[in-house]
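Only one protein chain is missing; all other protein chains are in place.
For reference, chains read A and B in written order, and residue numbers begin at 1 within each chain.
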Amino acid sequence: MNLTLQVWRQKNKDDRGGFVTYEAKDISPDMSFLEMLDVVSEELQKRGEEPIAFDHDCREGICGMCSLVINGIPHGSERATTTCQLHMRKFKDGDTITIEPWRARAFPVVRDLVVDRSAFDRIIQAGGFVSVATGGAPEANSLPVPKKDADKAFEAAACIGCGACVAACKNASAMLFVAAKVSHLALLPQGKAESAERVKNMVEQMDKEGFGNCTNQSECEAACPKEIPVDFIALMNREFLKATLKA
Amino acid sequence: MKLESKAPSGPIETRWERHKFEMKLVNPANKRKFTVLVVGSGLAGASAAASLAELGYNVECFCFQDSPRRAHSIAAQGGINAAKNYRNDGDSIYRLFYDTVKGGDFRARESNVYRLAQLSVNIIDQCVAQGVPFAREYGGLLDTRSFGGTQVSRTFYARGQTGQQLLLGAYQALEKNIASGGVKMHPRTEMLDVVVIDGQARGIVTRDLVTGEVKSWAGHAVVLATGGYGNVFYLSTNAKGSNVTATWRAYKKGAAFANPCYTQIHPTCIPVSGDHQSKLTLMSESLRNDGRVWVPKNPGDKRSPKDIPEGERDYYLERRYPSFGNLVPRDVASRNAKTVCEEGKGVGPGGLGVYLDFSDAIKRLGKNVVAERYGNLFEMYERITDENPYEVPMRIYPAIHYTMGGLWVDYNLMSNVPGLHVLGEANFSDHGANRLGASALMQGLADGYFVIPYTIGHYFASSKIAPVTTDHPEFKKAEEDVKAQTKKLLSVKGKRTVDSFHKELGHVMWDDVGMARSEKSLKRAIEKIPQIREEFWKNVNVPGEDANLNVALEKAGRVADFLEFGELLALDALTRNESCGGHFREEFQTEEGEAQRDDQNYCHAAAWEYKGANAKPELHKEALAFEYVKPAQRSYK
Partner (left out) sequence: MEAVASVQNHWLLRTWKSSIGAKAVMAVTGLALFGFVVMHMLGNLQVFLGQEHINRYGHFLKNAPEILWPARLGLLAFVGLHILSAFRLSLENQAARPVQYAHQATIQASVASRYMLLSGMVLLAFIAYHLAHFTLGMTHPEHFHLVDAQGRHDIYSMVILGFQNVWVSGFYILAMLCLGMHLSHGVSSLFQSLGLNSAKYRPTLQLGSRAFAALIVIGNCSMPIAVLTGCLKLPAGVTP
């Protein structure tokens, strides 16, 4: 099939950038979205132009590196699917596809479709861990964790840190990402000891990074490739308010 | 070059304990005076960087992704082994040791393997304390499963995302130490050279992938944890950025590269769908527990699988291996798939695929049970292929998955270049010629959490390390070399893209140096690879400039290294005149088609020393002794 692409190109972070239109010809429906971009980039390079820069690594939906807004929706309109796992059979011959980078002040564009998500790392640095030095761990089975809690914690821990939640949120809020980590650790006994400090520090860092505020629109959960539910945002709010009010 | 394994002697159970005691310690107050450069933030790199910083060392950590959390370890699905014996099913450290040595087809160092089995137990404790959400039973205790054909249930897992959860645990420990100042993290930074001064590894040269800045870093030791080289085949289950660059450039600075020919093929991957294919996706091996593998009996049978009657199907694994059936080890399953496809019985596009059929399982267990066990895998398969495995049999084909070879290291995980330590998949590892499922995660974490923190201290305390700065001429020279290569790549301005060369190399590697190798095919590869390399340097087109994020340039550097490394891999395979583990030479097989080892002549690790751009590398052998597990021929009949 043949497609028209409107791709955001931007030389570097200071460049103003703009859309460039490309024709993607003879695209097989079995290609992944990134493979389609590979084909377009190969053509560009044959003409001596630079390939389209986009982040990707595992192409299996787990590393969280790929990050394209496809027709206004982060990772495209297929539910529970990362960009790298989206396949071209979801598009029709003749479609025009707009491809943009994640848009948020806290995620400045580095080049083309590549953005800087180091804000997420700094949020984790603020407290997204259990303070246990190597070697200091007790026997693994000495602390039973109810299966229900472990499963719930896992559901939150499944976050791949892609940032689609921020890209999708009308307020560019990072609440879902932060809530996922806060909840993962708050739900497990191992994380309880630090839970009050953790949530306060992580939220403080999140605010510092210039993300927006959550107005409970749940757009993030719909865009999240791991289907992390906004219930975790409520859990984080509760943790935060509890920590704040605690004497 | 001398290869001193430094493996302790004495009873195997106490070797590590004694070694730990005999190693020298660094005074706590002095630790912060030592700078360690850790390249890689996968399980091995992140765990090492965090643990070293906790001890008080000054750590600089590098990765090429935008965040350390994205290292390729994140993709591991199945699980991690540990000899906890929670199931009371007869597991023990000794059994894990035994299984690993045997699984590795008697090509690993016994002392290392035993230590690995011992440490496996601590890893689980550590990860649980970090909050890794392992699967649990209703009683709240940890659940395990049996994996990859082992007889005991020793694999700990977190759904199909074990690697992710373990890596996030290590990543979080790393971030904590970044916050406290112990580690400085440098993401989107690629290591392009190791600097050796007075025979010691004293630093690295990196390129900032965003600004193009080439920079030197001086330290007291270098730790490479840069993962495997499976992408030399172009198509593999590795992440797109996985590369050999770091280890290859270390090799060119004098570190020996051991057993490059040991590559592991995974039998249950989703087959290639066309030329556009950019990577292969692995599906958990557990699928073979209930799926039945078959192909049409008649070559060229193009009927839809539903229309092929039972009598015209060849369940070739069940036929050839009546006792193990569909559960034969990875390499056996893979080679058999290749054979039937070569006989023209392959299915799907290009005839490169075999069926993995769940219809009997669905009949026997019901759709719900099958969905419960494999639902997410089925979904993933359907997303990629648009076929519903509940109705049509899956198509699978083997793919390159893991590389057992890597830089040679001694018992302290130090290469033959003093100060250059190598961890995780990047070293030639404890897996011998073949790795057991769920053992790579174990090794990466054992190396990073529990081995390097001790052995690097011993290196510092027992060596004279003169102060150096990045003004040293060796750094300047390495920087110049890196810049010169970048310039050269950008100035060729030929007609072919980097990827086209990578694909061409991949075809040669897969066809001639892949699942089954022969003297003829290997010689062919050794002839072809230099030709591709030559054309690359004449005709590659790398657009754009150096001082910017340049994806074509990044790839070009990596492919240039694969084009050199591929030849070494083929040479190693040609030199090893036996079949063992993941290395299968068609000339060396039993009548039953089993790998035939030659313990007389090849019971050694083959470590190659770089001798210059146009010279043949020199082979060094580390003889392997088996005091505990006596070599025996595998049989799965």
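Simple rule for what comes next: a residue touches a chain if its C-beta (ideal position, glycine included) is under 8 Å from a C-beta of that chain, and two chains touch if they have at least 3 such contacts.
It should be emphasised that the depicted structure is a prediction, and the values quoted were computed from it without experimental measurement.
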Among the chains present, which touch the one that was left out? A
Any idea which of A:Phe54, A:Phe91, A:Phe120 or A:Phe240 touches the chain not displayed? A:Phe240
Please give every residue of subunit A in contact with the chain that is not shown. 6, 8, 19, 69, 71-73, 77, 98, 100, 103-106, 168, 170-173, 175, 203-204, 206-207, 210-219, 221-223, 229-231, 233-242, 244
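By definition in this document, only the chains that are shown with their structure count from here on.
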Listed in rising order, subunit A residues that touch subunit B in their complex are 11-12, 28-32, 34-36, 38-39, 42, 45-46, 48-51, 53, 55-65, 81, 85, 87, 89, 110-111, 114, 116-118, 120-121, 124-126, 128-141, 143-147, 150-151, 153-154, 157-158, 160-161, 184-185, 188, 190-191
Mind pulling up the subunit B residues that touch subunit A in the complex? 47, 50-51, 54, 65-70, 72, 74-75, 84, 86, 122, 124-131, 133-142, 158-159, 161, 164-165, 168, 171-173, 175-176, 178-179, 185, 187, 210, 239-241, 273-274, 276-279, 281-282, 380, 383-386, 449-450, 453, 495, 497, 499-500, 541, 543-544, 548-552
